[in-house]
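With one protein chain removed, the remaining protein chains of the complex are shown where they sit.
Order as written gives the chain letters A and B; numbering starts at 1 within each chain.
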Amino acid sequence: MTANTGRTLAVREKGKINLGSWLILFLTAALFVFLALTRKNFYTYSNIHSILYEVSFSFFAAVGFTLLIIMGELDLSVGSLFGLGGALMGLFIFNHRLPVEAAIPLAMALAAVIGFAAGLLVTAFRLNSMMVTIGVMMAVKGYNWIQIQKFGGRQIPRAQWNFITVELFGVKWTILAMLATALLFEIFLAGSRHLKQLYYIGDNFSTTILYGLNANLVKVLCFTVSAALSAFGGALMTCRLKHPHVTVGANLEIGVITAAVIGGASIFGGRGSMFRTMLGVFFVFLLQNGMTSYDINSYVQQIILGSILILAIYLDVRINGKRT
Amino acid sequence: MTAAVDEFLKISGITKTYGVVKALADVSFSIRRGEIHTVMGENGAGKSTLMKIIGGETAPDSGAIELEGRRIRTFVPAAAHDLGIHMVHQELAVFENLTVAENIFPYHNFRKAGWIDYASLHREARSKLDLFGLKTIRPEEPLGSVALAGQQMVEILRCIVAEPKIIILDEPTSGLNDREADLLLGILKRLKDEGLTIIYISHRFKEIMRISDRITVLRDGEFVATLENTPELSESELINNMVGRDLSASLYRIKTVSGAAPDAPTLLEVRGLAKKSSLNPTDLKLAAGEIVGVFGLEGSGVGKLSRMMYGLEGKDEGELFIKGRRFAKINPRIMAAERVMYLNNNRKIAGLLPEMPVTDNLSLPVLKRFSRFLGFLDFRRIGRLATDFIKAFAIALPSLSTRPANLSGGNQQKVMLSICLVPEPEIVIVNEPTRGIDVGAKTEIHRFLLDIASKGVGIVIFSSELPELMSLSDRILVMRDNSVVGEVGAGDYTEQTLMRYAAVGSAATGGE
Partner (left out) sequence: MPGKLARKSEFVPLVLSLALAAALSAASGVFWTSANLNSLQASIAPTAIMAFGMMLCLICGYFDLSIGSIMLLAGLLSGKFNDWGLSTPAIVLFVLLAGLAVGCLNGFLVAVLGINALIATIGVQYIGYGFAMTLWDRNMQHRKFPGDFIAMGDGQFLGMYYMTWVMLAILVGLGFFLKYTLSGRRLYYVGGNREASRLIGFNDRRIVFLCYAATGLLAALAGVLAVARIQSPTQYMGGGVHMTCMIACVIGGGSFAGGKGSALGAALGVTFMSLLTNMFNLLEMNTQLQNVVVGLTLIAVIVVDGYLNLKKMRAMGMI
């Protein structure tokens, strides 16, 4: 299973084909073909483009999440921090009359502070990261509601959201940004010591401490990055919707965990790939799109998605589990 | 009927291997009804494995255990309990969140109309505690607030109230002070007088000689002798049995001359390293090219010293000098930066990246050195380095991408040693460098250690194997009761001398 752990010099172990790492590609392709064959309007440029457009926002909530899951930490606050990006956009644009180019970095910075604090608590007190981030999720979600309700559906002026519609080569720039981000992280995860050490930390935390890595610092930084990028995605999403909305980022963490785990990451750490996480997010959205096109009720979609999550985690436990 | 009494518990031909390591080889002896039977031997002699088998926690590969002439066939703790065999572990299996009384009686046998009757529970617990003379422990208090010694007594009490036929005590006095140990030994004597059979494991010679009826010595997984504890039995005889290997023909060549140059500069100096109730102030000096061995039986403080020297465990006091520079704060990051490396004693817990390719393992401590623009790693150089190390250490690998998890123990250990040597350290602290690996890998690792020392690297080696220490070290420090009690230089090594220091704290043969 070398493929999931970044680039290595050596030749693959002979005769071993790793199903796990190709699973997501296979699933996505199968679902894609199925929908293309059975749904009339599916295989059109505009439909695929619009799915990718949706994916491109949510993907940013999955970036930091993937970095953290590689180290065996789970960040459940990504959904609400995604929403926070939107709430803060409203705050800065409506209340402080800031231009969008200032609002987005500011929103990211504030979110980063929250992520940094969460990371600090997790590492300093050796807390379960899921527990801490559930608390963060609740608190932030509450704040988002309060803020966004104050705006009362007020629209962001066109001049401020216009940039989101920019296209390059006939493709929305956020899609290109997503692809570039995934590619960049993938390359760094495979080849640069800064990100490659995440796999080492995830494989055996104590070993990395023993040989002098500052693993706690790395974790705190990744919590920070996770929060900032989630807020970035949410801010962009808000620009697309043209107004802050409370549903932005709602239950996104479920989709993101599912995406990362079916993308080959393990909740036990040491495995994961940014590119495959992106495919995982695409798969989740494709599935939702497909289910909607089959007129499947959104609540039933929720049942199906939740079941896939539990199944994926179960397989993870069976394959990678040091059972507890 | 003496046979039945003599062979109350009959152990015949027990063999158990873990991987390539033989933990027990054809061990046979018997335990009498109503005796205190001590099993002793160096660390790794196979005592714990044997006790686990008797206690039903693991099954032997071959051989038989018979209790009162009936062969035991199922090896699970519950079955052993049913037969009346109970075991008190060295790592306590107690419930700190619950009261003393509930720890003594986990099955709450005192009910009134189905409800637990706490009054009688506490009364019964009180009377059991009184029986042991534990006046200060109250049945109602949470066990977590009781001192370690008390917790130990409580676990023993839990076994005793089950009215067992045999109880096994694994180093019960290791966490106790003399007065507490005294109390425990008195209780064991009384239990014996009441007809209980006790199997006792300990390193403390004095108490062994005081309470045992018979003593069985194991060495390297083999049965050596069962001795009657008569007044004629001397400590020396026991020590000779424990260590009496024939070293002339073995793979070990005992060092007779120190390999370190007398004028070699001091690399590392430990001054007054101490921690409350686990290490008394300790000094240690290491010169370039020198190998200093540290020996001690379990619980003597060797483990603490090794971990505190590298900052893996906090210290209360003390400082470290590396090539004359003072370090009051010690942590692995500082040590690694100063080119001090640490070979961990338990490769399963830390020391390897089990699921990462060997190349990644080897590059871990030198990531910075092999990174270029933006931190990108120079995979070609890492690959070359890995190939060199694998060749130099004769590590048997299918390919460079093999993961340590799939390697044998010996090869894992060699990979771990390689990781420590990749940064070209000046000082290496090695902790049990050859635990649980086969003889071939063992000699190779010894050769590597001697080799790097000859190139000027200073090595501190912590080991529980005397022959290993004697063949590697230029001098050996011996620890007992959290202090260094003696130092022996190359040329003066005998197993008896070293073991005597470790066991009784002095080299004189007269005894205390």
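The criterion applied here is as follows: contacts are C-beta pairs under 8 Å (C-beta built on N, C-alpha and C of every residue); 3 or more make two chains touch, one makes a residue touch a chain.
Because the structure is predicted, anything quoted here is derived from the model rather than measured.
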### Summary
Sole touch to the unshown chain from A:141, A:219, A:245 or A:276: residue A:141
### Task
Using the touch definition up top, pick the residue from B:21, B:64, B:116 or B:507 that touches the left-out chain.
B:116
### Query
Of the listed residues A:40, A:126 or A:158, which contacts the missing chain in the full complex?
A:126
### Task
Pick out which of A:26, A:43, A:294 or A:314 touches the chain that's been left out of the picture.
A:314
### Query
Residues on chain B that touch the omitted chain in the whole complex?
77-78, 81, 93-98, 102, 106-108, 114-116, 118, 144, 158, 278, 313
### Query
Which parts of chain A are in contact with the chain that was left out?
74, 76, 121, 125-128, 130-132, 134-143, 145-146, 149, 251, 254, 257, 267, 297, 299-303, 305-307, 309-310, 313-314, 317, 321, 323-324
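Simple rule for what comes next: only the chains that are shown with their structure count from here on.
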### Message
As a quick test, compute the distance in whole Å between the mean CA positions of chain A and chain B.
### Response
46
### Interface residues, chain B side, partner chain A - complex
312, 332-333, 335-337, 341-342, 344, 349-357, 359-360, 364-365, 367-368, 370-371, 374-377, 379-380, 382-383, 386, 398-402, 419
### In the complex with chain B, residue positions of chain A that touch it
1-2, 5, 7-13, 188, 191-194, 196-197, 199-200, 203-204, 206-214, 270
